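Excluded from the complex is one protein chain; the other protein chains are retained at their positions.
Each chain carries a letter (A, B and C) given by its place in the written order, and its residues are counted from 1.
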Amino acid sequence: MKRSIRTDLAMEAREMVQEQNQIDIPGVKSETVTADEDITITRVEVVSPLGEDNIGKPIGNYITLEIPGISDGDKQYEEQVKVHLANEIRRLVQLNDNSLVLIIGLGNWNVTPDAVGPKVVEKVLVTRHIFEYVPEQVDERMRQICAVAPGVLGITGIETGEIVKGIVDRVKPDLVIAIDALASRKTSRIGNTIQVADTGINPGSGIGNKRMGLTKETLGVPTLAIGIPTVVYAHTIGRDSLEMLLTELVDQATNNNNFTQLLNGIDEEHLDCLVGEVLTEALGDLVVTPKEIDLLIDDAAGIIADGINLAIHNGLSLEDVSRYLH
Amino acid sequence: MKRSIRTDLAMEAREMVQEQNQIDIPGVKSETVTADEDITITRVEVVSPLGEDNIGKPIGNYITLEIPGISDGDKQYEEQVKVHLANEIRRLVQLNDNSLVLIIGLGNWNVTPDAVGPKVVEKVLVTRHIFEYVPEQVDERMRQICAVAPGVLGITGIETGEIVKGIVDRVKPDLVIAIDALASRKTSRIGNTIQVADTGINPGSGIGNKRMGLTKETLGVPTLAIGIPTVVYAHTIGRDSLEMLLTELVDQATNNNNFTQLLNGIDEEHLDCLVGEVLTEALGDLVVTPKEIDLLIDDAAGIIADGINLAIHNGLSLEDVSRYLH
Amino acid sequence: MKRSIRTDLAMEAREMVQEQNQIDIPGVKSETVTADEDITITRVEVVSPLGEDNIGKPIGNYITLEIPGISDGDKQYEEQVKVHLANEIRRLVQLNDNSLVLIIGLGNWNVTPDAVGPKVVEKVLVTRHIFEYVPEQVDERMRQICAVAPGVLGITGIETGEIVKGIVDRVKPDLVIAIDALASRKTSRIGNTIQVADTGINPGSGIGNKRMGLTKETLGVPTLAIGIPTVVYAHTIGRDSLEMLLTELVDQATNNNNFTQLLNGIDEEHLDCLVGEVLTEALGDLVVTPKEIDLLIDDAAGIIADGINLAIHNGLSLEDVSRYLH
Partner (left out) sequence: MKRSIRTDLAMEAREMVQEQNQIDIPGVKSETVTADEDITITRVEVVSPLGEDNIGKPIGNYITLEIPGISDGDKQYEEQVKVHLANEIRRLVQLNDNSLVLIIGLGNWNVTPDAVGPKVVEKVLVTRHIFEYVPEQVDERMRQICAVAPGVLGITGIETGEIVKGIVDRVKPDLVIAIDALASRKTSRIGNTIQVADTGINPGSGIGNKRMGLTKETLGVPTLAIGIPTVVYAHTIGRDSLEMLLTELVDQATNNNNFTQLLNGIDEEHLDCLVGEVLTEALGDLVVTPKEIDLLIDDAAGIIADGINLAIHNGLSLEDVSRYLH
């Protein structure tokens, strides 16, 4: 049974397959380390076309940081997360002192759960204009960063990928890092799972509508994607509830052939249909978020921005970054 | 089977009871009129304690305007809705030329789906200070309005009801109108159903946490409540999906005693439990909203504010209100 | 005496020269019409290099709409302004049914007086993606519009002109319209003067810092600029106050040679210096705005966006635009 439930997290995609098959997935490698108390890092590598087929994600590296403690407001924990995020980013990119990095903050700054990308753009320490116009003010630990929030198709009338391609052709960065708000499958991941992938952004991923990807193929330069789940689609909640009940009923119906037959006859399309009757999506996508999503988005953007600041600049501390940002 | 699913709409409460019983509900009167194309008005009156028990809402009048066309951006339709809302408000209040009306905008202005009350406060034409300090500037069609957004318990540390009681005792209005964001049961109602009730606000209603009501009993003056659904609880989506499946299975299992017995043995608590496994509410209430909730809230606040402006002021047109607001 | 006081309005630049010389300015044509009650339109044309030198603005057309009634909230007046703005825009551009127009919203969406450009981007009816992806939904009165808010140098690290050039090269519009917040010389113009110029945006104009222009020369396509004053530099207030006093003293000192000599000896640099002692610009540019600037910016953006909507789309009414925007 193939599922229609959408997740942007490779880790979840892998889990969804694995929980059905109970075996290792051919073409997909995976390791999990506990980096610090309450920080778990999972590195999934899709190594072959077989792996691509199996979990529905392109060949490449997908690193996930699970940081459940992030909502406690513990500053020290927050700093540890930023340092680990920076380390994982560095694993996937190769830079030298003259490298120029372009940060792309995807999403709509007026739609709270979609605003994490634009907010990262505002919190990243951009320096390209200092190198260009006031080189004497460059701190030798800085590398060149620039950053753009291109907006979304509904506001611009232009595919985000086209805008980014235009800017990349003009600015000629050595690396693009695209930040995006993601949809996950579990509400427990909202705001506390960060995914870093060297495959870039693929069409249709993230919580906005994207028809064109941001990848090395489309942009012509290595493209890293950093994402954080900010919503679960309401449809997912309905589907998961139904499957939990069905699983249970199947377990209990072992001695009742008619019943088992009936239950097995319920196909995925029918379940989607049932949920569709509960959810009227006349107003566009229905999403599930914590009520206090605004604060969560701010925190998430701060962590990702500082992870990037530590990873790209060559030795600036968080203190330094804060000073330069003012 | 009593349901745990939460709705703040009397109309939905009545429907939930009725769809199970297929009969009129003792103690509850109800009439529905089509006011204009695409505007339906339902007036529910709970007339007795029996009615209270039956639908779980106190004795009083509950008027609901269903305005599905509101998301189309048709200005003429919007004006019709405002006029009908004003008419329904006037049905439930008695004012004279010296009456003072206090608008209370409940909710948290930083939490988008909860901000409708504070936004109404900003869009209502307040006039009390004109009567008090520059009476020569009073337009004779104006009545005295004042308006406060008291904030929420988590930010103030004070029960909203206490703050309002303090202000009422000081300002001595003849009528309180409290505006609140509601939770409905169906996503199709979000942003396009308005409820006006002369029972005030009851403890625990609305999407914030309220422990104390705002009613004639607590405040000492007649209290009207105007609410608009801005969220459905994620839990409701899960529960509704499960019940839709169960209903279907029960229908199909008519000739299978064991199966029927099994299905009937699944109680409400167990269903809540299943949904609870899908939803991790570690981050607080999980709510379902359209992704573009910000715009919807603005529109909703504008309609409610103008409905009040037309209802309370005695002959001001929407043009007049717009001019005075600038 | 050449002035250091900055204005982005050609009309003011012309007036500043004229009030000193009391004669027509060679190389500059000018006509003023009263378009409707309380709407005055001034069309300045710089026709020669001499004119450029005289008022410090490049050869081209500069149309100014003075709309002092705009702060009264009169909807009918607002619509008249939008229609006149649309007419003046049409005077300066030549489009056919297949033309593609790119709107550029200059400025920083986080800095209230600089946010008018990005806000126009959100209120313009973009249609390019409809032509591209769902051509069957195109209303035949629509023309192709797309729109981008590129951000500011301090946030992106990239010259705005470079970002725009990259997008123009990719999207290939037939016309660029750049929207910018301006600095005027008089506080009385804030929010109620709109300038349309076919010369594009010149380096250093507007209230942000721009080092590179947006003109036909830099972008390769005709570029219209629409601007509205949202601030007066605090320095201007100080300088204007001083000059008013000096003018008065000079008048009164006609019979006193020493005094006249003394007053005439005060040069511009010295006046700047005096004002500089009053204003400490340690925190960046000091600007003068009405305290209620937020509302004013919203209104201004709405008028400019609708002026563009009426001018570019070929027969859509304001009602149509509102419906399509939802």
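As a convention for this text, a contact is a pair of C-beta atoms (placed from the backbone, for glycine too) under 8 Å apart; a residue touches a chain by one contact, two chains touch by 3 or more.
Computed from a predicted structure; not experimentally measured.
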{"item": "Absent-chain contact - pick from B:85, B:116 or B:153", "value": "B:153"}
{"item": "Option touching the unshown chain, where C:33, C:50 or C:244 are the choices", "value": "C:244"}
{"item": "Contact with the hidden chain (one of C:48, C:252 or C:317)", "value": "C:252"}
{"item": "Sites on chain A contacted by the missing partner chain, in the whole complex", "value": "71-75, 319, 322-326"}
{"item": "Where the unshown chain meets chain B, residue by residue", "value": "109-110, 121-122, 126-130, 133, 144-151, 153-159, 162-163, 165-171, 211"}
{"item": "Residues of chain C (touch criterion as defined above) contacting the omitted chain", "value": "71, 110-114, 186-188, 190-191, 207, 231, 234, 237-242, 244-246, 248-249, 252-253, 256, 258-259, 262, 271, 274-275, 277-296"}
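Here, only the chains that are shown with their structure count from here on.
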{"item": "From chain C, the most remote chain by mean C-alpha position", "value": "B"}
{"item": "Computed distance of Cα centres, chain B from chain A, in Å", "value": "36"}
{"item": "Centroid spacing, where centroids are CA-atom means, of chain A and chain C in whole angstrom", "value": "40"}
{"item": "Inter-centroid spacing, chain C versus chain B (mean Cα positions, whole Å)", "value": "44"}
{"item": "Sites on chain A at which at least two other chains make contact", "value": "110"}
